[in-house]
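All protein chains but one are shown at their positions in the complex.
Right, subunit A next:
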Amino acid sequence: MKRLLLVGTVLAALVSGPALAETPGKILNASYDISRELFVAVNKAFIAKYKADTGKDLQIDQSHAGSSKQARSILEGLEADVVTFNQSTDIDQLVKGGFVSADWRKSFANDASPYYSFPAFLVRAGNPKQIKNWDDLVRDDVKVIFPNPKTSGNARYTYLAAYAFAKQAYGNDEAKATAFVKKLFDNVPVFDTGGRAATTTFAERNIGDVLITFEAETRGIAKELGSDKFQVIVPPVSLKADFPVAVVDKVVDQRGSREIAKAYLSFLYTADGQKILAENGNRVNEPSVVDAFKDQFPTTQLLTVNDVFGGWDKVQKEHFASGGLLDQIYGQR
């Protein structure tokens, strides 16, 4: 069997020969699982700009999967020049592996997060249950849908946002905040493993009164599954979710693609780049774009993980670690 495996390997290596040769003017962006359409638009614009600026053709390849899986793949040899993730902790994994420099947050503006979003609500058309804020979600007559926070990064933001809301509402009383989140979890009839499955539960199986997911995604869902059937509710308070980017130093140094990688990520901060990001439902910082899209994006107060929880390290230790607060709340169900 060993010999056959070896033969197979050699055969396969021969067939994939062309992939070995490095084509110049080509970079790989490893991104999270639901950013495909966004980066199709971004890449098209950047490739045109790059051609205009340098006269050279550029190809941008996209890899999409959960960002923790992407980090793992890069550590194992997936040659991504840049990462565009939805969890900064996953870029920190790359720092630990020596692939990204420790000060990556300072390499680009806004802690290297060119756009942001936050957990928002998607309700059925007409909002029959009159759901407007987080405290509506713990009412006895409301069924809430979001995926399992143990397996979904998206749902972890929901958990933290609910906790942050309750902490603010109850004057920093941690016990009351915990009770609030527990009540919220009691209102969830089914915990799916991922965001897409939760969407199916809510939109196609017609279970629950409200789906909680990133604001950017609520618009995509309404667009795909019927804007006449659903309505986006932006709560007055939520928790800011960063979408961090980084150049993968180890890869770009090997391939000599650092300049392209930097230019690509910087493009996300330009007015053109920010416009594309906003068109895809993401909140941005560029004032001219913020102004142009202000009708689409209602104002809301955004708390941050740093201010409410004292940073991701603390969140990890106190909430998400084995036996942490999330386990205690989730385990009590």
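Note that in this section contacts are C-beta pairs under 8 Å (C-beta built on N, C-alpha and C of every residue); 3 or more make two chains touch, one makes a residue touch a chain; residues count from 1.
The criterion applied here is as follows: contacts and distances are computed from a predicted model.
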| task | Tell me the UniProt name of the left-out chain, picking from "Glutathione import ATP-binding protein GsiA", "Mannose-specific PTS system component IID", "Cell shape-determining protein MreC" or "Sulfate ABC transporter permease subunit CysW". | result | "Sulfate ABC transporter permease subunit CysW"
| message | With the missing chain put back, one of A:D57, A:D173, A:E224 or A:E279 would touch it. Which one? | response | A:E224
| field | Residue of A:S63, A:Q168 or A:T304 in touch with the missing chain, whole complex considered | value | A:S63
| request: Please give every residue of subunit A in contact with the chain that is not shown. | output: 1, 4-5, 7-9, 11-13, 15-16, 19-20, 28, 33-34, 36-37, 61-65, 72-73, 75-79, 97, 196, 199, 220-221, 223-225
